[in-house]
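First, the structure itself, so that you have it in front of you.
Entry: chain A
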Amino acid sequence: MTDQAYNFAYLDEQTKRMIRHAILKGLAIPGYQVPFASREMPMPYGWGTGGVQVSAAVLTPDDRFKVIDQGADDTTNAVSIRSFFERTAGVATTTATAEATVIQTRHRIPEVPLSEGQILVYQVPIPEPLRFLEPRESETRKMHSLEEYGLMHVKLYEDISRHGHIATSYAYPVKVEGRYVMDPSPIPKFDNPKLGDCAAIQLFGAGREQRIYALPPYSKVVSLDFEDHPFEASKADHPCGLCGSVDSYLDEVITDDAGGRMFVCSDTDYCETRQAQGHRGKDAA
Partner candidate 1 sequence: MTPLLSVQGVTKRYGAHIGCADVSFDLYPGEVMGIVGESGSGKSTLLNCLAGHLAPDAGRVIFDTRADGPRDTVTMSEPERRMLGRTDWAFVHQHARDGLRMGVSAGGNVGERLMAVGDRHYGNIRDKAIDWLERVEIAPGRIDDRPTTFSGGMQQRLQIARNLVTGPRLVFMDEPTGGLDVSVQARLLDLLRGLVRDMGLSAIIVTHDLAVVRLLADRLMVMKSGHVVEAGLTDQVLDDPQHAYTQLLVSSVLQV
Partner candidate 2 sequence: MIDLQDVSKTFTLHNQGSAVIEVLTGVTLSVAPGECVALTGASGAGKSTLMRMIYGNYRAQAGVINVGGVDLVQAEPRDVIRIRRDVLGYVSQFLRVVPRVPTIDVVAEPLRAVGVAQDAAQARARELLSRLNIPERLWSLSPTTFSGGEQQRVNIARGFAHAYPAMLLDEPTASLDAANREVVLSLIEEAKARGAAIVGIFHDEAARARVCDREIDVSRFSPACAA
């Protein structure tokens, strides 16, 4: 049921055309941040305005749309964005990763490997990986254009000197196709290996910062590290309490005020699918 008061997927056609231009440019120059004229959206900044605009620009009436927020389909943010497009675009929605054609995500990559024909749209708060060390946008743009990325390693150096290891655990910087250093958005570094050689198109939208960048399918993506402190995709060392999975990213859930806690898959669809297949963890009901 499309609300007839809106154009398909909320944005007008000229705006979607402009955003598609930016997306195509981003795909042509993997990892490069393309400026775009971000629109006001009917939701506050920080709630995924960049991702929503990218989704609006790529959605077609035949698409099946999935939204996850930190892996979950049922949080406020995911539910409201899903219903936004149900209402403005009338597209079908799903929570099953394999069935979706467009997946908008905040802070996770689904556990199930994506396939050709799928598009993963990331919500990005701060697209500039050099921002925290070099606040001047004019300077960071120059550093990207001249491939001056020593500063990125200074950040990792600081991590090791302070913590004894690279403590950056999310938004872990990567180098794309041997050229641009990119912030993968605040996904856990556990997800970093899934960025590279991925069959799906990956699009990144930052609404407040007005930037779009992209990874075409099967891009080469390398997490930055030191020879003597190599990158490690870490996760909590437990099996999922509900489905028993030992290779998925886990959330720690506090269950009472007496120190009780359990570890469960952050990807709710993955966990439910496994449980439906009969897998059980130690905390399963």
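Here is the rule we go by: contacts are C-beta pairs under 8 Å (C-beta built on N, C-alpha and C of every residue); 3 or more make two chains touch, one makes a residue touch a chain; residues count from 1.
Picked so that all candidates are chains of the complex that A comes from, given by their letters.
Source: prediction; values computed, not measured.
Asks: Every candidate listed belongs to the same complex as chain A; state which one touches it: 1 or 2.
Replies: Among 1 or 2, contact with chain A goes to 1.
Asks: Please name which positions on chain A make contact with candidate 1 in the complex.
Replies: Touching candidate 1: residues 133, 146, 148, 150-151, 153-154, 157-158, 160-162, 225-229 of chain A.
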